[in-house]
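Excluded from the complex is one protein chain; the other protein chains are retained at their positions.
Chains: A, B and C, in written order; residue numbering restarts at 1 for each.
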Amino acid sequence: MGLAWGALASGDLFKAIVLFIAFGLVMALVWVRLEAPDIALAEAAIGAGLTGALLLAAFVKLRITSPNVNVDITRSLCGIRSIPVLVSILFLAMALAYAIWPLPPDAAGLGEDVAANLDRSGVSNPVTAVLLNFRSYDTLLEVMVLLLALLGAWSLGMTTPRREAAPGLVLDTLSRLLAPLLILVAAYLLWAGAHAPGGAFQAGAMLAAVGVLMLLTGWQLPAALAALPLRLVLVAGPVTFMLLAVIPLLLEGRLLQLPPAWAGCLILIIETTATISIGTTLIALFLGAAPNKEDQQ
Amino acid sequence: MQTLFFTLALFLVLNPGAGMWRVLRGPTAADRMLAAQVFGTTAVAILLLLAEAAGSAALRDVALVFALLAAVTAVTVVAFVRRAWPNSGSGNDAG
Amino acid sequence: MSAAFFYALAGTGLFSIGLHALLVHRHLLRKILAINVMGSGVFLVLAAMATRNGIAILDPVPHAMIITGIVVAVAVAATALALVLMLKLTAETGHAVLPDSKEDKP
Partner (left out) sequence: MTPADYLAAALLLIGGLFFLAGTFGLLRFPDVFTRLHALTKADNVGLGLTVTGLAVQAESWAVAGKLLLIWLLVLLAGASVSYLIAEGALRRGGVHGSADRLDHRCPAGLGTDGTGLGGAGQWRSV
């Protein structure tokens, strides 16, 4: 909590972002403590890693357009005007704590139900089962949300002022060594997602990390891949997911009703395509603008 | 053995807590990055200890992801810092 | 005071800190950070609620919801950052498009 306060209150924006990344790491440890390694993976990969990279990218772009970005951020609401805000926030915090206080310490969650139906889901990791079988509607929409975010970013049409410095030997070597390892670990996480913590989102984030690394060391999307192939890859995951959602609707009359016998296989297909699409979407979000052919030349 | 693992993990948690002071104070961005890098390494050590103590192999995967992503994050930060203060470097490396 | 309650309380604390920062700070990047911290607080409460039922079986449904939430938070943050950059550009140049952007942009 102190870390979060520091991250939000520090005068220097760069410091705030570094603190935010550290905050993500601490959150990941908290998830481990709460026996939720799935979330720890997602938080470490997506929450800390990619959000940090996105924030830094925005920070640098803001700094390039106006070098004094660090000056005007310290000007915030202060003095007498902040007291009502502080008081109402304290009041809200107490109200929230009061709302949590009477909750019974033992509540029957859905854990037993999930455990009872786990063998019909095709996977043995309960979180993956919930994500991709029992409540796959959420996950489908989540993939869509990512895609929509990308569409939003693209339609804003910010082309990034790309001024890549030469990466240098050390950075170059490091990225060349890390990229294959990252891809390997992504594939491992994807495969392990069926029976252990891991899965499409974590693996997608690892793929996105590869892309961020490569972009930072001066790699550019080949012009031939920029238009249609990129878009096809972006929609491959959602489309596969949708198809596998609609086919049961036609056959059995229920959306997203995966037949238990095939569920494991189908989940793997969905997850693989979703991983690739999520990774690509996140890379594209990091890049910020729709790549068009004129820029490439 | 279990108690040793847990005690060490707790002790390692305290280390970055102290290092936080460097992030807050550290006069240059380099100091902050340094401290952030230590957080990553310590977190990996903590996760490995907890994986052994709690007997859950999954935490070892988390540690692996941590190690990889700490590297990626650090590279990101360094690359952006290099780009954000472009007047301070002429681009070609010593290496 | 059980561990679950402690974590839930920390979650509300995080939420409040985030909300405070969201209201007080004027810089938009910092507001985005604040929203992310608020989200973390909510996730923490959810996860704490998931550990409530005994010791044996954890409730995986909140866990799955949190993973969904984290991904959505990233999507929101990315979109918000794009918007912030656009606002900055508009404020500085008076145009809503980059001077060198092509006319056939969507």
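Following the convention adopted for this analysis, a contact is a pair of C-beta atoms (placed from the backbone, for glycine too) under 8 Å apart; a residue touches a chain by one contact, two chains touch by 3 or more.
Given the structure is predicted, the values throughout are model-derived calculations rather than measurements.
Within the full complex, the chain left out of the display contacts the shown chains A, B. The residue touching the chain not shown here, chosen from A:Leu174, A:Leu190, A:Ala245 or A:Leu285, is A:Leu174.
For chain A, the residues touching the chain absent from view are 168, 170-171, 173-174, 177-178, 181. In the full complex, chain B makes contact with the omitted chain through residues 1, 4-5, 8, 11-12, 15-16, 18-19, 21-22, 27-31, 33-35, 37-38, 40-42, 44-45, 48-49, 52, 57, 60, 63-64, 67-68, 70-71, 74-75, 78, 81-82, 85, 87-95.
Quick note on the criterion: only the chains that are shown with their structure count from here on.
Viewed as a network of touching protein chains, the structure reduces to a simple linear path. Centroid distances from chain C, each centroid being the mean of CA atoms, peak for B.
Set side by side, A-C and A-B show the greater C-beta contact count at A-C.
The distance from the centre of chain A to the centre of chain C, each centre being the mean of the chain's C-alpha atoms, comes to 11 Å. Taking each chain's centre as the mean of its C-alpha atoms, chain A lies 20 Å from chain B. In chain A, 57, 59 are the positions where the chain touches two or more neighbouring chains simultaneously. In chain B, no residue touches two or more other chains. On the chain C side of its complex with chain A, the touching residues are 2, 4-5, 7-10, 12-21, 23-27, 29-30, 32-34, 36-37, 40, 43-45, 47-54, 57-68, 70-79, 81-86, 88-89, 92, 97-98, 100-102, 105-106.
Interface of chain A with chain B (complex): residues 2-3, 6, 10, 14-15, 18-19, 21-22, 25, 28-29, 32, 37, 40-41, 44-45, 48-49, 52-53, 56-57, 59-60, 63-64, 163, 165-171, 174-175, 178, 181-182, 185, 188-189, 192, 196-198, 202, 206, 209, 212-213, 216-217. Against chain C, the residues of chain A that register as touching in their complex are 1, 4-5, 7-9, 13, 16-17, 20, 23, 27, 30-31, 34-36, 38-39, 42-43, 46-47, 50-51, 54-55, 57-59, 61-62, 65-66, 72-73, 75-77, 82, 85-86, 89-90, 92-93, 96-97, 100-101, 103-112, 114-115, 126-127, 129-131, 134-135, 138-139, 142, 145-146, 148-150, 152-159, 199, 201, 278, 282, 285-286, 288, 290, 292, 294.
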